[in-house]
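Of the protein chains in this complex, one is absent; all others appear in place.
Right after this comes chain A.
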Amino acid sequence: WTGRLAAPRPGYAPAAWAERCLPGSSAGARRAALRLRGRTYPGPPAVAPRSLLVAADLRGAHRACLSRGGEQRAGFAAGDSWICKSVLSEGHQRTVRKVAWSPCGNYLASASFDATTCIWKKNQDDFECVTTLEGHENEVKSVAWAPSGNLLATCSRDKSVWVWEVDEEDEYECVSVLNSHTQDVKHVVWHPNQELLASASYDDTVKLYREEEDDWVCCATLEGHESTVWSLAFDPSGQRLASCSDDRTVRIWRQYPPGNEQGVACSGSDPSWKCICTLSGFHSRTIYDVAWCQLTGALATACGDDAIRVFEEDPSSDPQQPTFSLTAHLPQAHSQDVNCVAWNPKEPGLLASCSDDGEVAFWKYQRPEGL
């Protein structure tokens, strides 16, 4: 791969599977609590466009990555090594921007710049495209499955967020088209246990949506970031939301339901969201992704300065005004922008990351003593 396209910085990069593990720089990358684990694979080196996203399915077993050429690769863990099991090259005509595993693990949704979202059904090691969701006017930036498994959300550069419903016969229908954002929507994520949807946009806001009668409505707008909000992550309980932005900060927001003890005012029956913590000064470039470990509560960030950082909440801090400490900082995690980080949902401390440098890396994080 030579060079980048002279495009306005999209902040993403298509991905491919790294067929060799990270080079010797990994040895120098040891930091207090972060160690690299990987193996060397035989075979040709990856000719890779850049690495866009990693998604771990809920059982922790599979990983899927996306590629710029429209390919997707799904890899499976087998012991300590990762092997590429399949390449899905039919299906999209342009960059595949995001993939998401369904809660049951049998389906994979892929969102593409060709304005479609493909739904793939897993059949042993094979994947079959069961349907294509059309309707967005231009590039689809993100896709996410609701924990219930029968709702899907997509968002696009056309400023809209779409909610889809799937029935027993694998038929998908659009349930709502939400036009609340005023700019490109970068990311959508569902609440872990409520039917609440969150979206992040180039318009510097985060919006939350819920169902009302037979339609979906925007029930909250979180303002505070000074630039594009790239990604979102709910904490394990769903009471807090982390957002990361081009303004180089991570913000933690907390939900205050009506009648809350802290006396935070709410309008009607919708909870209010307040920013309770801002992590600033840690990142020197745009933060492209944030991931909140559902097992340990650790917060990982993927940054444009090629580094990965992990934060943990100080156990003694006030829940209404928490403080987070930087517990791990891996400067040259990759040789280019880190685009995505994802915690393994089953194995604590196992983190995957991918980068513009075309590689997917796996990391083992150990919480420092005393936490």
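Note that in this section contacts are C-beta pairs under 8 Å (C-beta built on N, C-alpha and C of every residue); 3 or more make two chains touch, one makes a residue touch a chain; residues count from 1.
Everything that follows uses one rule, which is that contacts and distances are computed from a predicted model.
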Chain excluded from display, named as in UniProt, from "Response regulatory domain-containing protein", "Cytosolic iron-sulfur assembly component 3", "Phospholipid-transporting ATPase" or "Histidine-containing phosphotransfer protein": "Cytosolic iron-sulfur assembly component 3"
Residue among A:89, A:106 or A:138 that touches the chain left out of view: A:138
Candidates A:160, A:255 or A:327 - the one touching the absent chain: A:160
Sole contact to the chain not displayed, among A:176, A:228, A:286 or A:339: A:176
Sites on chain A contacted by the missing partner chain, in the whole complex: 5, 7-8, 10, 94, 113, 134-135, 137-139, 157-160, 162, 173-177, 179, 183-184, 202, 214-215
